[in-house]
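For this depiction, one protein chain was excluded, whereas all remaining protein chains were kept in their positions.
Here is chain A:
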């Protein structure tokens, strides 16, 4: 399968199809549906230092070609993930990527240290562990009134810097499309030593229940994902990929082989797939097989031939 191999932060992926954080659990449930070892990588559900119960109230609403979610980082906490989930996740085969969130710098740093220490412990014992950290800076900054770290480059910089210092694992920073200056944000990550950037996370969005005259969501706003965001996500990936030297992992509404190719042509090293897993349970397999078929049919020997050609 050298046809599809790609490389992020020194890690070689068998193909560029990665499952997006929060849409694939830790892989277990989908592994019961199909052979997920065909995938390039799996980003686990967003983790925080301590367990989180997530948001109350309605957590999902459908919109035209998309969905709004307000899960609110419900997760078992890093310690429980390492103890109860990681062995099984690592046995699935694809690259194991831990998505790391936090409420403040201290939480991010402690989380990164814990993941990294566990990696080294397992490595000494000859076991697989977390192979890459995806730093989720789309979390609300509790000190700054809940505004996302990833909106403001100056607010995100210390987080990226501190996490970079705390880990020697490959570090991919996941950018928020709500960033005031997404290119500036990506350049900052590169300057601070990130190995890659991934984008985009969900768009801050809203839906109102006119009967009850309030937002459907207790938090007011929720995150928009799915086909509706694809054209904007693609434009952002294109801009960022043409500005930075580090690999860019593109996502946002990818629902077909053609969509994935668009992101690669825009400059993405690899892509992530989120919402489409809900539409087509075997989305990952469909994309891996479809992409390979397309390349053979086009007589393309390597993704590098088409990457960033637009």
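Descriptive notes on the structure:
Just so it is clear, a contact is a pair of C-beta atoms (placed from the backbone, for glycine too) under 8 Å apart; a residue touches a chain by one contact, two chains touch by 3 or more; residues count from 1.
In this section, contacts and distances are computed from a predicted model.
The subunit not displayed here is recorded in UniProt as "Dihydroorotate dehydrogenase electron transfer subunit", chosen from "Sulfurtransferase TusA family protein", "Glutamate ABC transporter permease", "Acetolactate synthase" or "Dihydroorotate dehydrogenase electron transfer subunit". Interface note for the absent chain: among A:183, A:206 or A:281, the touching residue is A:281. Of the options A:227, A:250 or A:267, the residue whose C-beta touches the omitted chain is A:227. Between the chain not shown and the residues A:14, A:45, A:174 or A:307, the one that touches is A:45. If you put the hidden chain back, the residue from A:61, A:116 or A:215 that touches it is A:61. Although one chain is not displayed, chain A still touches it through residues 22-25, 29-30, 32-33, 45, 53-54, 56-62, 64-67, 69, 71, 74, 226-227, 230, 253, 255-256, 259, 275-281, 283, 286.
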